[in-house]
Structure formats: C-alpha cells, structure tokens
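Accompanying notes for the structure given below.
Shown here: the complex without one of its protein chains, the others still in place.
Chain IDs A and B follow the sequence of writing; residue 1 opens each chain.
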Amino acid sequence: MARAVTSQRKAINTAIAWTIGFLIFFPILWTILTSFKTEGTAIADPPVFLFFDWTLENYAVVQERSNYMRFLWNSVIIAGGSTLLGVIVAVPAAWAMAFVPSRRTKDILLWMLSTKMLPAVGVLYPIYLICIELGVLDNRAALVIILMLINLPIIVWMLYTYFREIPGEILEAARMDGASLRNEILYVLTPMAIPGIASTVLLNFILAWNEAFWTLNLTAVDAAPLTAFIASYSSPEGLFFAKLSAASTMAIAPILILGWFSQKQLVRGLTFGAVK
Amino acid sequence: MPIKNALRAATALGLLTATGAFAESHSPTITIATVNNGDMIRMQGYTDTFTEQTGINVEWVTLEENVLRQRVTTDITTKGGQFDITTIGMYEAPIWGANGWLVPLDDLSAEYDVDDILPAMRSGLSHDGTLYAAPFYGESSMIMYRTDLMEAAGLEMPDAPTWEFIREAAAAMTDRDADINGICLRGKAGWGEGGAFINTMANSFGARPVNENWEPQLDSEAWAETLTFFTEMMAESGPTGYATNGFNENLSLFQQGKCGMWIDATVAASFVTNPNDSEVADSVGFALAPNKDGVDKKANWLWAWALAIPAGTAQEDAAKQFIEWATSKDYIELVAENEGWANVPPGARTSLYETAEYQEVPFAQKTLDSINAADPNNPTVEPVPYTGIQFAAIPEWAGMWGQVSQEFSAAYAGQQSIEEALEKGQAIMTEELEAAGY
Partner (left out) sequence: MATQHSRSAARFMMAPAVILLLGWMLVPLTMTLYFSFKSYLPLRGGDLGWTGFDNYVRFVTSSAFWPSVITTLVIVGGVLVITVCLGILLAMLLDQPMWGQGIVRILVIAPFFVMPTVSALVWKNMFMDPTNGLLSHLWRFFGAEPVAWLSEVPTTSIVMIVSWQWLPFATLILLTAIQSLDSEQLEAAEMDGAPHLSRFFYIILPHLARAITIVVLIQTIFLLSIFAEIFVTTGGAFGTRTLTYLIYQRVLESQNVGLGSAGGVYAIILANIVAIFLMRIVGKNMDA
C-alpha cells in the first residue's frame, strides 16, 4: 500500500518537474528549432514547432559571413586562460585563508568580493588608455589577465570554502610525516580538493565565456571572441529571427554542451560553502 | 600533479598567443569597422575581388549600429588605432573632421570622380569644404505605401501629401481584424531612431528644437502639436507597442504586409520591393515625405553611411585604395551585374541616377527627389544655429537628444503625458546645453 502511494507520488513529482524543466528550457529549445527554419517559417502565424522543412541555410549564411572558428578559438583561449591563471593564483591564497585563518581573513574575503562592484563602464576610458599605452588592445593575453582579475574574487572564495571543509587533522598527520608545505599542498590537499577545483574551474569558465563588456570593447579582430560575433547579428535589417537563432545557437552551443557533460562536477562543487 | 599540468598548459597557451601575433603575413592588411546593414554585408562578400585586384587583405569588424558607434568613438577619441577604416554617418564626419581625427579625402584619383558624389551628401560629410568620409550609400526618408490597400480604401496618394491626408488614409487602411495597421512609424528611443523621425516631423510642423541662440524650444506650441498629432494618429492606426519599434521592426512589419504606410529611410525601398524578403513586393508605391498643410518643410531627413580613415593609421594608402574601390562607379556596376540594379548602394552618386537601367527602378526617382528636397543648412521654418536635419552636428547632440527621445517614447507608451514629456525634454536640453556652454 505504502509503495503504491510512493510510486503515485513519484509519478506526480515527475510530471510536475518535467513540465517545469521543459518550460525553463523552452526559450533555448525554441531558439535551436528556429535556427533550422527559413525566415518565413520563423515568423509563421500560428508558430510551427517541429513539422517544417528543416534547413541548414542559416548556418551556411552565418558561416559565410564570419569566421566562426576564429571567434570560437578566441573564446576558448580567453575563458580557459583566465580561469587557469586565476586558479593558479587563487589556490595558495585560498589555502592560506582556510588553514591559517587570522582575524582579518573574513574582511579580506569580503573586500575581494567588493572589488567586483566597480561598474565596468565607468572605467572604460581609463582602461582603454592604459591598454593603448601598453600596446595591448585587441590582444588575447591582455584579456586573459583582465578576465582573470574580474573573476579572481569568486575563484578565491569558492576554493576557500572547499578547503575549509577538509579536516585539518589530515594535514597535521602529513606534517608529522615531515611533508614540506609544497608537498602538503601538492600531494595531500589538492587531490582532496579536486571536486572543488573542478567546479570552480567550470563556473569561472562559464562566467568568463559570457563576459561581454571587456571582451567586446577591447577587441577588434585578432582577439574577438563569440560575444563580438553575436554583436554583428543583433538587429540587422529585415527578417532575421532565423539567422539570429543560428548565430545564437552557435554562440551558446559549445558552453551548453560542456556544461551538460560536466554538470555533475559543477553541481557537486557549486555550494560556495553553503552546505556544512 | 594537476597543478604541474596546469602550469604546463598555461605556458603553452601563452606561447600560442605570442606566436599568433607574429604569424601575420607580409601583404598589407586593413581592418574595417562597419555596421551590419545589408549593403555592408554585401560589400564584405565582394572583398575577395578587391584583394585579387590589389593584393590588400581586408579584416572586417562587423557590429550592430549602437555597439559600432560606441566602439569606434572610444577608439578615435583615444587614438587607439584599432581600425584603418571606420564606417561613420553624417553626424560624426564633420565633428571628427574638425577635430583632425580623420584623414582628409582631398587627393582622390581623377577616375574616382569626386564631383560625381551627390552635392547634399558631399557637403554633409565635409567640414570647411574638405571631404572627410566617402559616402557608401545615402538616404533621405519618404513614404512607402501599399498601392492595393490604398486603392481598396478608395484613395489616391498625391506625389506630395500632407500629414492630414496621411492620417485620414491611415485610418481608412487600418483593419485590426486582418492585422493591418494603417501606418507604421518609429517610436523607439534613440537619437538616430525615433528621435530622428520625430525631429523631422516637427520640422514639417514648423517647430524647431532650439532657436538662433541655442535656447530649447520644446515648450513651443508647434512641438506640442507635433507630438499630439503623432500619438493620436498612432493610437488610431499604428501597431501595438510602436513605442519600441525602430527601423528594423517596422521593416519586418511592412515586409509581412502588416503596414499600410511607412515613412522611413529611402534605402528601405529596395528591401520592401525585393520579392525574396517581402510578401508585398509588387504592390508598393512611393511618395515624398509629408508636411503639415501650409508649412513649407517636408519631414525628410538626410543621412549617409560613409567610410573614413582615422588619422594616424599606418595603412593610409591601402585604406584609401579600399575606399576608392568601395564607393566607386565600378563597385556599383559590379553589384548591378551580380544582384541587379535595384540592389546597388543608392543615394551616393549623381551618375547612378543618370544610368538608364537604374531609372527604371521604381523607387529611383523618388529617392533622388527626396534627397534633393532635404537641405541640412536650412532644416526648419524658423532659423536655427546648426546644420543637419534630424540632428544638429554638435558633439552634445547624441547624448542630449537620446535622453529627450526616451522621454518621448515613454509618452508614446502611455507612461506620461505629452506635456510631461516635453517639459522633461526641455529641462534636459536646458541642462545639457548650458553645461556645454551654448
């Protein structure tokens, strides 16, 4: 009897959850579907969902107009490079905060987060002038560093919360065995923190991938990533829903696929220490 | 271990980035920033022809209009040197030219025939008689209307109608059940969007944004009349949510057969008559932009998208070569050969309108008439201290009129009354003009 109730409840849960999940996902699904329609079908009244003549024409047009692979490659380098660099800088800092806390640790953490509150557009001119001075406009390395700085507070904070969950006794035991600080971090701590590091990397990769202010304003050709690619497809002349959808799909597909494949890691680590 | 790997990967990435910078080839490469309008996209398709002829490579930075503006303005004012050619409009060209930020285009070759450029365009893109940007295409505004709906309404479009006629015709053509709006006009905030339109409409009602002494005039009777007429007409016969409609939105509405009339850029004529994109391609007529009965100014603007060379570029010669190619008679012929005469970039050259084949294009003559009817040196009934029709060529205009048009759009959306919008607009203009020292 009890089993029957549970299974009935499970069915209801399933139905509700799937409906909501579908609704939340629907805008993305609709964009993907529209990208395979002709411009005429895209605005058909009433709208058509699945039964239309699927076409790859929009993708062909988009590909012909812009070198998608170059934008994609730049996005990968900028998002990947800044995340990697960020983790390298953040791991020692987070370790120190987690295992050698002082009275000021929390203040430093909050201060780091507060550096993210400076409105980017207010400092566009200063940063632009600095980049000219250093000759690094339209330069991937410069963007890697800038995005690293933007996301560093989040990286430090996420890593700090994981490290803090690692019991100190293990480290002490290692220390007793005569492990140096370096070895302690490399061989004891890091392996235990892999899930945390993995989700930190994923989250920051996503944030860097989607950053659209600096990546658009400091690039022209050589370093322009997918955010600049999208800026050339928003509101062109005439009917454009299908082409816009194709360009949008191309811009979000890589990160969507990466996110789906790694969602277990992302979810496992995305706690910010909210769980004890 | 992962850290070691990470370090290795980071080093590899750094090296990759560094080598990428040196891997450039030796033939000259120019970088062109441009707007994502149809004619520019088409030009990109013909770039290979240019590279074959000259050996100059071209890199495109194609951006949406607003993003492009902010991008190239930042770069030119800071002398960032990111672009060898930038696409600018009639608003920027004289201001930037006066600041010495653009390379003067005064030594173009004889065969380019600079005197062939339409006088209105040439003067709009010059400062003190020196040309700073070569027009890729030029436009005025005019009425595009559905001949079938007009006939069904039992009306006939005069060559030069009045606003009163337009309003009547719009009401007669409107059929809410069939989803047909008698008239589609720009209501979207932005100095180059709805802000540009309402300014030309005000000109044709005898209003002016400022007087000879740069004192704002939005509190005048004529402005109140303009906005009242506009909002009443749009409520009667305009589409829902017109307060967010700009050029693109209205273009797709018209192409879908949802507008009886549309007053907008003359370049749209080739889009609405193109059977590939437009459902109503074979029933579009054209007329000059209207004026209020008794007012001797028509509501048509003047604009050009033009190519200019930022001062200080290392590729000045190559850039000039490209500009000569892209705005030449030969380029027009190249497009005509491949895509038909209706699709060539219009409104830039006199010779185009003397070409027999082009004269057969249904909108050619009306486009030329509209351009000729626009006089940037004399845009309003009463005198004003600036040049430009839908804008004043001063650096403060874009920011100031952008804010004013936001107030107007809020009134179109019914969030405030026309009086409030004009009052706030007047306050914004007073503040901005005073701060700028006018």
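By our rule, contacts are C-beta pairs under 8 Å (C-beta built on N, C-alpha and C of every residue); 3 or more make two chains touch, one makes a residue touch a chain.
Nothing here was measured: the structure is a model prediction, and the numbers come from that model.
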item: Residues in chain A touching the chain absent from view; value: 6, 9-10, 13-14, 16-18, 20-22, 24-25, 27-28, 30-31, 34, 43, 45-47, 89-90, 92-93, 95-97, 99-102, 106, 108, 110, 112-127, 130, 149, 152-154, 156, 164, 168, 172, 181, 206, 209-210, 212-213, 226-227, 230-231, 234, 240-241, 244-245, 248, 251-252, 255-256, 259-260, 263, 266-268, 270-276
item: Where the unshown chain meets chain B, residue by residue; value: 66, 70, 73-74, 77-78, 95, 99, 188-190, 239-241, 243-244, 249, 252-253, 256, 258, 395-396, 398-400, 402-403, 406, 409-410, 412-415, 424, 427-428, 431-432, 435
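In this text, only the chains that are shown with their structure count from here on.
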item: Length of the line joining the C-alpha centres of chain A and chain B, rounded to whole Å; value: 37
item: Contact footprint of chain A on chain B as seen in their complex; value: 1-3, 6-7, 9-10, 13-14, 16-18, 20-21, 31, 33, 36-38, 41, 44-45, 59-65, 67, 70-71, 74, 78-83, 246-248, 251-252, 255-256, 271, 277
item: Touching residues on chain A, where the partner in the complex is chain B; value: 39, 43, 64-66, 77, 80-81, 84-85, 87-88, 91, 124-125, 128-129, 131-132, 137-141, 144, 186, 190, 194, 197, 216-217, 220-222, 224, 228, 231-240
